[in-house]
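This part shows chain A:
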Amino acid sequence: MIPLSWYLVFSAALFSIGLFGVLTRRNLIAILLGVELMLNAVNVNLVAFWRYGDVHNIAGQAFTIIVFAVAAAEVSVGLALVISVYRKRNTIIADEIDILKW
Partner candidate 1 sequence: MTVDQIIFLIAAAATLFAAFSVVTTGNLIRAAFWLIGALFGVAVIFAILHASFLAVMQVVVYVGAIAILFIFAVMLTRKDMRDQGAQLNRNWKFGAFLSALVFAGLFFLLRGWGGVSKTAAAFPSDFDAVAALGGALVSPDAYVLPFEVASVLLVAALVGAVYVAYNHK
Partner candidate 2 sequence: MDFLKDPLQVAANWLFGILAGWGVADLWAQVLIGFLGVFLLIALLMVVDILLVWVERKVVSRFQSRIGPNRVGPFGLIQPFADIIKLLIKEDTTPEGADRALYNLAPVLSMMSVLILWAVVPLAPTILGVDLNIGVLYIIGAGAIGTLSIIMAGWSSNNKYSLLGAFREVAVMLSFEIPMLTMMLIPTIFAGSMGIAAITQAQDVWFFFLAPLAAIIFLIAAIAELGRAPFDMGEAESELISGYNIEYSGMKFGMFYAGELLHAFTFGSFWAILFFGGYRFFGLEKVSAFLAIAVLLFKAFIGYWIIMWVKYTLLRIRIDHMLVFNWKFLTPVAFALLMVTAFMNALLAESPTWLYVGGMFLSNVLVAWISLELARFAARKERERTEGALTAEARR
């Protein structure tokens, strides 16, 4: 049998890799890719705790479904914003979208 720790370490690693992407990528879309990885790490944790706790308590799976919905909403709005920024400013490099700093 697989101990719970394997899943938790795996999801922690996935989360950290996603965090690295979010913190360091310059491209807005790449930052969103990192956010997706972090959300997936959270999902792995939720499902693992569902499986290793009381299986009849379905909360873990239900919350994973909610996270799916949130991820879909986040991506659609996020990418719409990216495309809108690209139209107006002709760039999607996060450092160059600094008009508020003036």
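Behind the choice of candidates: all candidates are chains of the complex that A comes from, given by their letters.
Operating definition for what follows: a residue touches a chain if its C-beta (ideal position, glycine included) is under 8 Å from a C-beta of that chain, and two chains touch if they have at least 3 such contacts; residues count from 1.
Since the model is a prediction, treat every value here as computed from it, not as a measurement.
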Direct contact with chain A in this complex, candidates 1 or 2: 1
Candidate 1-facing residues of chain A, complex: 1-10, 12-21, 23-27, 29-30, 32-34, 36-37, 40, 43-44, 47-48, 50-52, 55-56, 58-59, 61-66, 68-77, 79-84, 86-87, 90-95
